[in-house]
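See below for the structure under consideration.
A single protein chain has been omitted from the complex, and every remaining protein chain is retained in its original position.
Entry: chain A
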Amino acid sequence: MGSRVVQSSVRLASALGRGLGGGGGGVAVARGGGGTDRRRGLASEAAQQRRDSEKRVGSGDIRVDLLNPFELHRLHDGPATDVFTSKEELMQMYMDMTVLRRMELAADMLFKSQQIRGFCHLYDGQEAISVGMEAALTYEDSVLTAYRDHGIFLGRGGTTFEAFSELMGKKTGCAIGKGGSMHLYKRENNYYGGWGIVGTSGPLGTGLAFALKYQKKPNVAVAIYGDGAANQGQLYEAQNCAALWDLPVIYLVENNHYGMGTAEWRASKKATFFDRLSYIPGIKVDGMDAFSVKAAMLFAKEHCVAGKGPIVVECDTYRYHGHSMSDPGSTYRSRDEVQGFRKERDPIERIRNIILKEELSTAEELKKLDKQVRREVEEEAAKAREAPQPEEHELFSNIYRLDTGLVTYGCDRKDTIKLP
């Protein structure tokens, strides 16, 4: 562990070694202690599961106690509750979540020093969802989410350099600096991005799932949305279509209990989201525990790939920062509440505690790792700061597919810009 895992272009360790080109090179590191090769997707994992036991998931010999049970809706059986892991997996998870956390804190500082402009919605507190989800998926599965997408981007193999560049509007950003914080994408890893209008992930994810099913791929689409967005009409439409056509889509609800400043019980008659529809099964998961998320997502993926139709996975999570950088996050919730989550349910602490309990590492080593991650993330941010801005023609390019020679009208219609 240690420097071997951290690359110069910092990305989540778990992203290394995945199939389908992680973009920008990077050494493939063997993953998982004696476990499944994620590149072969779920099939081998499922086979592994059947080999071991009915309700067991994960390989390795360290048993993890899930902190909170799953709640099921319209499901006879739920996700595996016997969860096993290995030192490598634990260290990778710890590493990934630390990188994520550090990146969000760095983004916070960059925003406050006005190097990031626009809007910035931070993911710290919700790391377990990204990391747990990616532990269950491959890059052949498609993922899309709303604007709180830094964490998902890194989980999908994005590098912190790409993310910081995009946040700062630089050419080296994943969207050439044209999108900004809310619009991170990674095509080669089937990350269909961050979207500005909430709820759009529903119908879009449903469409992606249709394509996957049509092409007979053993993969799922994961459409992520939040508790606030759950009241958008288009979700209802999309979910009906998905159920009608048995599409392999997982609707992952990141329920952090506040839609901007509105508590869930003020916005929804029924503030649970996994059991809203009588015809779509759902699971409620402790979203602060990466292993619970992993187990649930493995189950959900198997459900979808078996042709049983869509499923909702509601992750009970929490965000430490406010909704965005212009929200202190303290006017609608008490400091005690936020501190309580940090103390009792922090996702990184959970992994750290397991590591220490199993004596896989010491507190000092983990602290050293933290410092190393912090340093490297800050280096990436500094590199991004030095990167050039996008060229002027980018304002007019990629509006259409064939932009070359396209005439864009500017002011007055006499002012035209022809793309090279």
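We take it that contacts are C-beta pairs under 8 Å (C-beta built on N, C-alpha and C of every residue); 3 or more make two chains touch, one makes a residue touch a chain; residues count from 1.
Everything that follows uses one rule, which is that contacts and distances are computed from a predicted model.
The subunit not displayed here is recorded in UniProt as "3-methyl-2-oxobutanoate dehydrogenase (2-methylpropanoyl-transferring)", chosen from "3-methyl-2-oxobutanoate dehydrogenase (2-methylpropanoyl-transferring)", "Translocon-associated protein subunit gamma", "WD_REPEATS_REGION domain-containing protein" or "CBF/Mak21 family-domain-containing protein". Checked against the full complex, the one of A:I152, A:A229, A:V293 or A:V313 touching the unshown chain is A:A229.
Seen across the whole complex, the unshown chain contacts chain A at 117-119, 169, 177-180, 182-183, 196-199, 228-229, 231-234, 259-262, 266-268, 331-332, 389-390, 392, 394-396, 399, 408-413, 417.
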